[in-house]
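Read through the structure below, which is laid out as structure tokens, and then see the notes.
The complex is shown incomplete by one protein chain, all other protein chains being positioned as in the whole.
Our next item is chain A:
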Amino acid sequence: MRLLMWWSGRALSSAATLLGVSVLIFAAVRLMPGGFAETVLGPFATPEQKAELAARYGLDQPVFVQYGHWLAAVAGGDFGFSMISRQPVGAELLARLPITAELTVLAVAASVLLGVPLGVLTAVRARPTGGGAAGRLLSGLGVSVPEFVLGSLVVFVFSRYALGLQVGSWVPLTRDPAANLATMILPAAVLSVFSISVTARTTRDAVMGVLVEPYVTAAVGRGESPWSIVRHHILRNAATPVVTLIGTTTAYLLGGALIVEHVFNLPGVGSYIVQAVGRRDYAVVQAGVLLAAGVFIVMNVLIDLLVGAIDPRLGVMAGRRA
């Protein structure tokens, strides 16, 4: 019963969030300076030409009427057609989604596999005086260097010198998995630098926080080995902030993928949306942002469920006494 209440509550609030996002994005794309007509027809078009184009796409109607039409179509699963390529947006997004998803999954995997052990290790090995300066510098650098700078640098270095990995080309996963991985590894690496740094730092802070807990002192006092203490008492208790972070970062990485896909010329969702924004392709931008919002919402529900499973005090069913 309680679980049902929780799920229906979450579904309602998710729907409300999506609706809010759809209003915002619908308004935002129309508020961008340089409308669709100007972008397509160029600076020398006459007002009559612009008006005719706008009428053809229904852009002359009041915004709320346009919104109503669009919302009704979206609710029916129809995201409309790209105003530039005349292709259905839904199908195009679906075809490009696997590339972005692969990129994100690789980057998240790298953050978990490298960031978490790095954080645990630096926390457990930390000395009371000094130390950790190198780690802080590295993670600070990893957090603050933007993806387009690092990405451009990597593209330059790998295209200028033959280092064994190609940039600027892409092979579908289904055709040749090994070649696909070879083309994805650099963009995934660039994308993951940020999340590895944040994950390592958050893990370190979380573990440091758990290390001072009395139950860790108690375990040390029982003569448990450091490895046993990390495995049994630290990992799970430090996991809550890290899982929360990785969840939000996953959604955030989709945003980072925009830039990385663009820099590395990968035909993913990100580059599609970047191009669409440049050309004021309203239908594509709206669908893309709605998709991103949907991913955020799903990730947040997943985080809540996972955190509840990790820490019995925070669960959906918490409060029930034994």
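Just so it is clear, a residue touches a chain if its C-beta (ideal position, glycine included) is under 8 Å from a C-beta of that chain, and two chains touch if they have at least 3 such contacts; residues count from 1.
FYI, contacts and distances are computed from a predicted model.
*Asks:* Can you pick, from "cysteine desulfurase", "Hydantoinase B/oxoprolinase family protein", "FAD-dependent oxidoreductase" or "Nickel import system ATP-binding protein NikD", the UniProt protein name of the chain not displayed?
*Replies:* For the chain not displayed, UniProt's protein name is "Nickel import system ATP-binding protein NikD".
*Asks:* Among A:Ala51, A:Val220 or A:Val277, choose the residue that contacts the chain missing from this document, as touch is defined above.
*Replies:* Looking across A:Ala51, A:Val220 or A:Val277, the contact with the absent chain belongs to A:Val220.
*Asks:* Looking at the full complex, which residue from A:Ile84, A:Val143, A:Met208 or A:Val274 touches the chain that isn't shown here?
*Replies:* That would be A:Met208, which touches the missing chain.
*Asks:* What chain A residues would touch the chain not displayed?
*Replies:* On the chain A side, contact with the omitted chain comes from 124-128, 208, 211-226, 229-230, 232-233, 236-237, 310-313, 321-322.
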